[in-house]
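Complex shown without one protein chain; remaining protein chains in place.
Moving on to chain A:
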Amino acid sequence: MSIDPRDDLGPGRRGLLGGAAAVAAGLGLAGCGSDGGGEGEHKARRKGQKITLTFWSWVPGIDKSVDLWNRENPEVRINLEKVSAVNGAQYAKMHASIKAGNPPDLGQIEYPVVPSFLLDNGLLDLTAYGVERHRGSFVGWQWQQSVFGKGVYAIPQASGPMGLFIRRDLFDEWGIDTPRTWDDYEAAAKAVRKRGSWIETFSTTNGNRFAGLAWQAGARWFGTAGDTWTVGIDDEPTRKVADFWDALVRQKLVKTIPDRQNAWYKDIQTGRMAAWLGASWGDALLAGNAPKTAGKWRVVPMPQWRKGEAAYANWGGSTTAVFSATRYPADALAFALWLNTDPRSVKLLIDGGYGFPSVKSGFDLADLDVRKDFFGGQAYSEVFAEAGRGVDTSWQWGPAVDALYQRLGDAFTAALDGGGSFRSVLRKVQGQTIQDLKDKGLKVAAA
């Protein structure tokens, strides 16, 4: 059955009918009403009909899960196309494809950028296809990252609870204690510097990590008040974070090179950099790029603002979203759910290093210690699991986060060049972000 998009039904009705049809033919789920609706010509697959769905992703090892699905579901073939994740190139491609009217059926989208795609009406509201039934399978706050209004726009895949990677051997050799608080961290940075190395880098262009640091300190960059977006980048917690790193940079206690690039890898390999404030998915990154340092690394909890607190944050993590132009929404959703809940698929994704599963069950925490040897036998996933429990779950992302990161990067770069303090960066970016959202035709106010 096909619903003609040109007919006179409102989008709500259309979504509902499409959903009902999908329910009948596809998943056998109970349909729910919906406010949103797709723009594509949604169809339900006839029994026995063979279709191919396109899926854009960059997660290492996800091809193994896709292969498994394709072996077991010959009628719904998933055609995985790898996209580049360098500097947001994948989202550039997705936005352009939406504009051009030929997006893939499914895509890998990180939590912060989900709202940007909603502005394009690029993602399908999955509530019409019975997605609510699966809410309980996933970690609550991660599910919530894709909920806007009454709509659910993506299936959570993984998160990236943050932690501190340290070179245990160097810290021991130099007699430096594991930093528990940010004051400790500053002291450790000084001590490491005395030995000629650096504790790490403050990459001016890494908006994701800075957001994580602000998140930990209790910031609320985005919120909604009725019909209006609120923006609060220049809030007290974020200022505290900015002042802290400003001081480290001015004292030359941290480098300012970009992280996860050649020069940084070199520093990590040679011990010129003795720590990295990273996230759970960083295990694969370190093990893959500095194999000769195996056994010397450990994971410790992120330093705290006050001794004894347990406030943590998240860096990265993404969803599997269904684009609104897909012709077979029910099948696309079925794959997205299977990919992120089927224990075999989750195991394959864990082995590939995709992060911390968003699904609650079907795996053991110990499964996540994929690179135990690299961390000297430490059951390091427990550190990240603890961090995951301490993430402030009320954090919300807003539209145009990519643009915000770019604004932050440009302003931090200018500040390093003598253009002012990090605090002035926040003031500037706060103003720019409000203007950016206004330019997009949104209602916006300062928080």
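One rule holds in what follows: a contact is a pair of C-beta atoms (placed from the backbone, for glycine too) under 8 Å apart; a residue touches a chain by one contact, two chains touch by 3 or more; residues count from 1.
Here is the rule we use: contacts and distances are computed from a predicted model.
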**Asked** The chain that is not shown, which UniProt protein name from "Lactate utilization protein C", "Sugar ABC transporter permease", "Thioredoxin reductase" or "Fe-S cluster assembly protein SufB" does it carry?
**Response** "Sugar ABC transporter permease"
**Item:** Contact partner of the left-out chain, one of A:118, A:285 or A:299
**Value:** A:118
**Touch with the omitted chain, as defined above, among A:60, A:88 or A:271** = A:88
**Asked** Which of A:240, A:344, A:427 or A:440 touches the chain that is not shown?
**Response** A:440
**Request:** Taking the full complex into account, find the residue in A:267, A:283, A:331 or A:369 that is in contact with the omitted chain.
**Result:** A:267
**Options A:60, A:258 or A:376, residue touching the unrepresented chain** = A:258
**Prompt:** So which bits of chain A touch the chain we can't see?
**Reply:** 35-36, 86-88, 91-92, 95-96, 99, 115-116, 118-121, 125, 148-149, 151, 203-205, 224, 227-229, 256-258, 261-263, 266-267, 270, 272, 399-400, 402-403, 406, 409-410, 412-414, 416-417, 436, 439-443
